[in-house]
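In this view, the complex is presented without one of its protein chains, the others remaining in place.
Right after this comes chain A.
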Amino acid sequence: MGHYTMKYRSAFDIIGPVMIGPSSSHTAGAARIGRVARTLFGKQPKKAIISLYGSFAKTYRGHGTDVAVVGGILDFDTDDERIPASLTIAEEAGMDVSFTIEDTVMDHPNTVKIRLFDEDKELELVGISIGGGTIEITELNTFKLKLSGENPAILVVHNDVFGIISSVSTVLANHEINIGHMEVSRKEKGQMALMVIEVDQKIQSDVMKEIEGLENVSQVIRMVE
């Protein structure tokens, strides 16, 4: 079929996830997007601004999308029974949470933008929940991520210095991992930058650790398995 895209890759995308109800896309998927934002931020933020679009904006209260996103930001998994109480837990933890309900029509009906802040850091991420708890991250720090979802992909957060791209690709080459597609972006010269790398083979955890151990690399995250 012409529109075949392989967005779902595992039997457990279909039978799963195990989760706290009531909605896989609006609760579990939302929690997963929140948790990716938290992972990328690297710690619990002081402040979170969450913007909901489309079906998320219309039905978030009924589906618990709000508590799910915040649960994710608190690093809760989809089956964490603390999700329903996440707003209270966030407040007790001193995390300032606010929501904006947006009218803008986005490409996907289940879209959320998450902005996380603390004294020395901020992060902005846009995620979509495509059904059954499966998610895609479409934007990071205003940089559009073009992940096909068909190949394994990693995101490397690094300092914008010379030679870093070659160091990362050398690690992959040493492990005989072929790069299919790669994008590099930065907000300002010499500041934090991102690399999105799509490869042909599954990247094992030891390879991820090796890249993370490189000088000027602060984080390596698996985007697509």
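Rule of thumb we're sticking to: a contact is a pair of C-beta atoms (placed from the backbone, for glycine too) under 8 Å apart; a residue touches a chain by one contact, two chains touch by 3 or more; residues count from 1.
Note that in this section contacts and distances are computed from a predicted model.
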| query | UniProt protein name for the omitted subunit, picking from "Ni/Fe-hydrogenase 2 integral membrane subunit HybB", "L-serine dehydratase", "ABC-type quaternary amine transporter" or "Stage V sporulation protein AC"? | reply | "L-serine dehydratase"
| note | Per the whole complex, from A:S51, A:N110, A:T138 or A:N151 the residue touching the absent chain is A:N110
| field | Interface with the unshown chain - residue positions in chain A | value | 1, 3-28, 54-55, 58-64, 79, 81, 83-84, 108-110, 129-134, 202, 225
